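Some chains have been omitted; the remaining ones sit where they do in the full complex.
We just call them A and B in the order they show up, numbering each chain from 1.
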Amino acid sequence: MLHPDRLFPAEPTTRAVARRLYERVADLPIVSPHGHTDPRWYAENESFADPATLFVVPDHYIFRMLYSQGVALEDLGVPPRAGSGIRIEADRRKIWRRFAENWHLFRGTPTRMWLEHAFETLFGLDAPLSAKTADFYYDTIAEALKKPEFRPRALFERFGIEVIATTESPLDDLRWHRMIRESGWNGRVITAYRPDPVVDPDYAGFRDNLSRFGELTDEDTLTWSGYLAAHRKRRDYFKSFGATSTDHGHPSAATADLGTAEAEALFRRVTNGNTAPEDAELFRGQMLTEMARMSMDDGLVMQIHPGSVRNHNPTLFDRFGLDKGADIPARTDYVHALKPLLDRFGNERDLTIIVFTLDETAYSRELAPLAGHYPALRLGPAWWFFDAPGGMRRFRDLTTETAGFYNTVGFNDDTRAFPSIPARHDVARRSDCSFLAELVVTHRLSEDEAHETAHDLAYRLAKEAYRL
Amino acid sequence: MLHPDRLFPAEPTTRAVARRLYERVADLPIVSPHGHTDPRWYAENESFADPATLFVVPDHYIFRMLYSQGVALEDLGVPPRAGSGIRIEADRRKIWRRFAENWHLFRGTPTRMWLEHAFETLFGLDAPLSAKTADFYYDTIAEALKKPEFRPRALFERFGIEVIATTESPLDDLRWHRMIRESGWNGRVITAYRPDPVVDPDYAGFRDNLSRFGELTDEDTLTWSGYLAAHRKRRDYFKSFGATSTDHGHPSAATADLGTAEAEALFRRVTNGNTAPEDAELFRGQMLTEMARMSMDDGLVMQIHPGSVRNHNPTLFDRFGLDKGADIPARTDYVHALKPLLDRFGNERDLTIIVFTLDETAYSRELAPLAGHYPALRLGPAWWFFDAPGGMRRFRDLTTETAGFYNTVGFNDDTRAFPSIPARHDVARRSDCSFLAELVVTHRLSEDEAHETAHDLAYRLAKEAYRL
């Protein structure tokens, strides 16, 4: 199923250039500076349970598509909220069959590409998945997963991962990261600081999270100064487990830069319960500026992932909880929203703020002009729904003429689907090489320069931008 | 003028694949589930009057372009409002000549493609239209139109139309549909329920429309319950003339889901005259949810066509009235606007809501993520200004990676220009085959799968989505 020329432009001269560019970057180590794999996998190094548990149940790209066509989440084994009383399919093979029967739904999607890559490269499966081949697939994968070479660490090494970052809450004790470190295994798995649970007043359990945050740091996190000190301590703790970055998933890109007295008063309001929506928004925005201030001191790179309306489907949320495919992008402003932060720190050469978007209209209108001016700003790669050949193509089309390649930060896979990691990096490398090949054949770039740029996009820029 | 390879990608390998895909769908019957042809044509089966009356006078794509370059609507024979005292060109040949002289304005537009297709396939005209050939064109077409094989029913059959839907107001008595049915002709012409005149408080004559609605249904349409009952009765009446869908052309995609008491109060406010703009908007939004509720009972598929600022040009509107090319798209939100409707009915597997857009930025940001999640939601094809090769291409580019092909509903022509129907379906088939061919040559889809998908997009999905 995996053709060696997949994703390269059809025109033969361009394809030949793309192929040459790709050959030199295909086998570069994987630098995965941002993602959501579970550190427990690398810590415990247990076998993955079965094909459905590995591929279907945890992957919102998959179950959202099946759900959109009438397949119930119960029938896919998606775990419901505790206490919901919902009974789910227990038979993993049946789940796998349901998925296989609906394989045609994924035509033209990146999920299809990622999975075919994993099926063929990991399990030697090269007949198309279908209702007919479902059992053969299931048995082949299930059998393989029992072998030691399919355990997490073995796959990590086989994938050629040089470094991978996971993402943890400040309330996480990083026990799995500690266990990895103490295990003597030399795979480089680092954490990243994602403080949403203690920064976003709308986060479920925000008040309780603040108490726990205080306990962990021995600070009075119900005072503004104690709260900030707690962040500083916790960032240091995360740094001691390799963290080089923070990550912020806010509903908008709003930032604020209040005076100390105003910030203190705001903090009191948001910690007193019944937070007004505009206060919650203002506080999140103020905290981005506070995080940038701390980054000026401790050198952590900031990532901002804004613009998702989380849990758009309340019925589904009530039954199954967070991250069940019902997060929908919304229009996102950057030019006004980021101004307070940029007014304060945008001209700093030693600070790196990496901004992502789910609103592609911002690429050429706002993000490329901003990143092509402010020293502190860089553009994250095509994200989430746009982590696909077309999405990547639009990212380059809409940012390069204004911001060039060097205000972008290479690729990150941003995934919790471990076996898809090599496929995702492969798609990114092929897509970037295809884009560069078109610049070469239209005589805008020499092939030598394209080789250098391809290498930068596949490897160097991610390492540099994330200080790895 | 019609090259057999038109619209296929230039790259030879891709073109060859596109051609093979197209060959198998080129002659499939036309399913036209949504449009605006006049049922009277099929009922009376009279000859079309003359070339100008058939092609120029009723086609807003044509006269808007001529108008934009300084040609007066009077000189194109466009009928003014009753009582306006405006004198228009009576000589149909002169109108045709004006159009022919300005043919270069249509370079690069779909209008050009549709017309050339009709000129050549229907009338054998294959020399370019120009001031020089205007009379030859006129005479050839005028001559042909007198023949029986150019009457509406003969063309319907020649076009290979399996089924066509027209669009009528609830106040329409469907007399032409009755006449078609009683004629014994077996062409399948069905109606669709477009209740804007009795749903939109800003619609001209809304109050009078409600009275007439009451008379037709024998319900007290000035009470909320009577009003809803009238809709139910009228929907049933439309169903008896084949309707399988409703259609809603609102200025925005706003929906609402009020409690009964609130809805009743709102209904009283909008029926008391002097409706506040926000009440009108709220009422239209509430009615989308009411229509969905009725669809749960009677199975009619809902279509939402939002986002057009109607009658942008008041001078023109005063002189010529509705639908004169001065409808301009505006920015349209879906993610928040559709939420009340989706909160209530989005998870229903037996309901189909087909959403269209005139704001292409919503494709990848909002519509594909929504349709790729909610079981009730499907995406209508590229609409109106975007019913063209480039527009169709962007539709697939921007929706497929997130929503796949199977959350879309195939093509509908949405036209009042009868002779353009085969051309429009042909352009859609060629465009989709070209898109699929690129997936094949970049090794993302097998050619077998592409054949199946091409068939689905050209035929099956429209039948299924519209329950035809």
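Operating definition for what follows: a residue touches a chain if its C-beta (ideal position, glycine included) is under 8 Å from a C-beta of that chain, and two chains touch if they have at least 3 such contacts.
Because the structure is a prediction, the values reported are computed rather than measured.
Undergrad: Copy number of the whole complex, given 2 identical chains are placed, is what?
TA: The complex in this structure file totals 3 copies.
As a working rule, only the chains that are shown with their structure count from here on.
Undergrad: When the centre of a chain is set as the mean of its C-alpha atoms, what distance in Å lies between subunit A and subunit B?
TA: 40
Undergrad: Which subunit A residues qualify as touching subunit B in the complex?
TA: Listed in rising order, the residues are 2-3, 5-11, 64-65, 67-70, 104-110, 112-113, 128, 309, 312-316, 325-331, 358-361, 385-386, 388-391.
Undergrad: Tell me, which parts of subunit B touch subunit A in their complex?
TA: Per the touch definition, subunit B meets subunit A at residues 9, 11, 13-14, 333, 335-336, 339, 342-343, 346-347, 349, 361, 364-366, 368-375, 377, 396-398, 400-407, 438-439, 441-446, 449, 452-453.
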